[in-house]
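Take a look at the structure below.
For this view, one protein chain was removed and the others were kept in their places.
To keep things simple, chains are lettered A and B as they appear, and every chain counts its residues starting from 1.
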Amino acid sequence: MKAQHGIRKKARLALWCAVCFCLAVPVVFPVMYAFLGSFRTAGEFSRLPPALFPDSFLNFDSYVQVFTRVPMARYFLNSLGTTALVCAVKICLSILAAYAFAFFEFRLKDLLFVVILGTMMLPADTLIITNYRTVSRMGLTNTWLGVAIVSFAGASQMFMLRQAFVQAPRALRDAAFMDGCGDMRFLWRILVPVCRPVVITLLMQAFVAQWNAYLWPLMVTDSDAMRTVQVGITMLTGAEDANYQVVLAGACAAMVPPVVLFITVRNRLTASMTRGAVSD
Amino acid sequence: MLKKIMSLALAAFIALTQLPAYAGAEVEIVFWHSMTEMAGESLEGLVDEFNRTVGAEKGIHVTAVYQGAYTEAVTKMNGMLSSGRPDSLPDVMQLDATGKVVYSGAEAAYTVDDLLGERPETDLSDYLPSALKNWNLNGVQLGIPFATSTTVTYYNKSVLDSFGVPAPVTLQDIGGIRAAVGDGYTVYAAVPNTPTLNNWLGQLGSDLVNCRNGSEGTADSLACIENGALETFLTVWKDLYATGALDNADASTDAFAAGQLLVMTSSSSKVAGLLGRIDGRFELGVCAYPRVNAEAANGATVSGSCLVMFDHGDERRQAAWELVSFLCGAESQVSFARATGYIPSCFSALESGAWQDFIAEYPQYEAAALQLRDTPENMLSATVGPSADFYYAIMNDVSDMLLDDLTPEETADMMAEDLGGMLEIYVKNNR
Partner (left out) sequence: MFAGDAGMQTVTAKKDNGKTSMARAGRLIKPYLFILPILVFAAGFVYYPFFKTFLYSFSTVNVMGEITSFTGLDNYRYLFSRREFGTAVSNTLRLTAMNVPLTMFFTLLLGRLLKEKRFLGGLFETMIAATMAVSMGSAALTFRVMLNPTVGWINSALGLGVRWYEDRNTALYGILLLTVWMGIGFNFLLFLAAFRNVDRDVTDQARLDGAGPVRVFLSVELPLVSPTLLYAVCTNTILALMTSGPIMILTRGGPSWSTTTLIYLMYTTGYGSGNYAMAACVAAVTFLLTLAFTLAGLWADGKRGDAR
């Protein structure tokens, strides 16, 4: 009886693995395809029949190009700096605003919420020239802050955090205030840790979005020393007939920081609510 | 501990990534360009060479900075002009057709006409007239041609040879290839757009739009309706489609390099890239742009980009012109053409031994230069205000003719209305 139960359990696990495998592989396939492509030569891309694997995994030419043709290390540093700046400010501002929308009643609540959400609905390109004027008047062209400042208002993050805060157990706040906690203390010491998985996911979203930004960083910096990774990658390729292998190598290299970040924070994504609450 | 290691690593990283600051030159100038890939590498090499030779001699140092694609660089130029920061503009900038209007309206612009006024002894006779004329707007010479290209025909010489088919000269010839090679290949893929349609109309002796194709004023209507040129072309195009030789889609460089597509018409600047992509699997043939029919003239118009200058005072103005003369001069032009497929845009370059030796070895690079020579003087590239709209409307209207089986006459009417409407609005907005 017990053995049979064990077999059934194993069979179910195997089935689960098979289903997950069948779903996860197509999802990750384009990434693998890009990775495999980065080892090919220009000629291999046009060979028939199309092959999945490159002739040689030792063909690092494209990676060499990515890191030697342009000062890519410097670009990585700029990208990291601006991205860290954006993430930190964006998440803090969103947390503050989300707290107000989740816990306070005030007259303009609905209107202001929609106003902030509205920032997502305006195509960034309509704003570029005016923002360029503003930022240059502030004397921030060619600085990390100039690259970052236009992205500080994170409507998407604010919205999601509000949703998360609303779901937090109500008893938490009552208890905290009984203990003499103020709003700020409760927010940063209790609420944010409780919602850690969401906060970290949003941090990653903000990270990836800024890491992959192209047009604004290009506009607001004039000198080579201030350029970011995505601008560097476009320098390696033509607009229409792209040097596929080099772009793919650049894309794979650019993916490393976000993926490393994800793997580092992955375990923190899964902290359950109670554990989060107790640990503080 | 971890913090210490991290901060050490970061410090090392920052130290490693500092760019060397240049000091010592008397005049510092900035050059914005939009070249990527091999062209970018070649251009930056030329600037380095300038700094080592002419620059070192005359005390000029040039910093070349990539500013994104042409349109992005123009947006930036626009931003700097409208925010009252002309100081941040470069001394020399690479500009394509999309930037002509904004540049010519800029107060800080230092056009070639300004230069001629200041230094009447400047000699422009070495630059190819057709290329030079491309950068003339309303009678003002804006810049000097740097990256000059034209549309040529690429074909798979190995396959055509094996079927005994010669290189196509007219669109009818392309139609004939289908019968010769059978169904195993796509013969020709193209959807006409502004420059390619303009080429075919030009061969028939017509402009695409009025005001001499927009070179003598802002065009406000099509110039190819009443003379029947558009309808003639559309008829030929529809016949070609009926032969089964024409695939109604943009040519895919991938399919061509894979040997699946036999003929494509594309910019001559792609030669070097294509050779790399083909990787010796077949022999690449390059010949002149196909003629609409046997009666049509030869040729195709010039496109590409030029170098323009901005005024930042006497010294820098002179330095800027030194750089422009160097980059557009014979030696640089030959070396840039060899790396890319662009055409050397001055006579001294085309006649130089270095270029002659090179095309003897790689005949593929010669076709574009020959075509430029054979193109009638009065064939001008089309300058239209609503450029993107116009471009895609031509593509979609011609494509719809084939897919929805419209007559050439109906299509011409539709295009006159669609395209004419866009031109009118533009004129209204910019009066």
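Convention: a residue touches a chain if its C-beta (ideal position, glycine included) is under 8 Å from a C-beta of that chain, and two chains touch if they have at least 3 such contacts.
Being a predicted model, the structure only gives us computed values, none of them experimental.
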Residue of A:84, A:127 or A:145 touching the missing chain in the full complex: A:127
Which of B:82, B:162 or B:407 contacts the chain that the document leaves out: B:82
Footprint left on chain A by the chain that the document does not show: 13, 16-17, 19-21, 23-25, 27-28, 30-31, 33-34, 37, 45-52, 93-94, 96-97, 99-106, 108-110, 112-123, 125-131, 134, 149-150, 152-156, 158-160, 163-164, 166-167, 170, 173-174, 177, 183, 197-198, 201, 204-205, 208, 211-212, 214, 230, 233-234, 242, 244, 247-248, 250-251, 254-255, 258-259, 262-263, 266, 269-270, 272-273
Touch residues of chain B, complete complex, unshown partner: 71, 78, 81-82, 101-102, 105, 191, 248-250, 252, 254-255, 257-258, 260-261, 385-390, 392, 395-396, 399-400, 403, 418, 422, 425-426, 428-431
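What we mean here is this: only the chains that are shown with their structure count from here on.
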Complex contact set, residues of chain B against chain A: 13-14, 16-19, 30, 36-37, 39-41, 63, 65-69, 72, 75-76, 78-80, 82-83, 85, 88, 253-254, 257-260, 270, 273, 276-281
Contact footprint of chain B on chain A as seen in their complex: 41-48, 69, 71, 73-74, 76-77, 128-129, 132-133, 136-137, 141, 215, 218-219, 222-225, 231, 234-239, 241, 243, 246
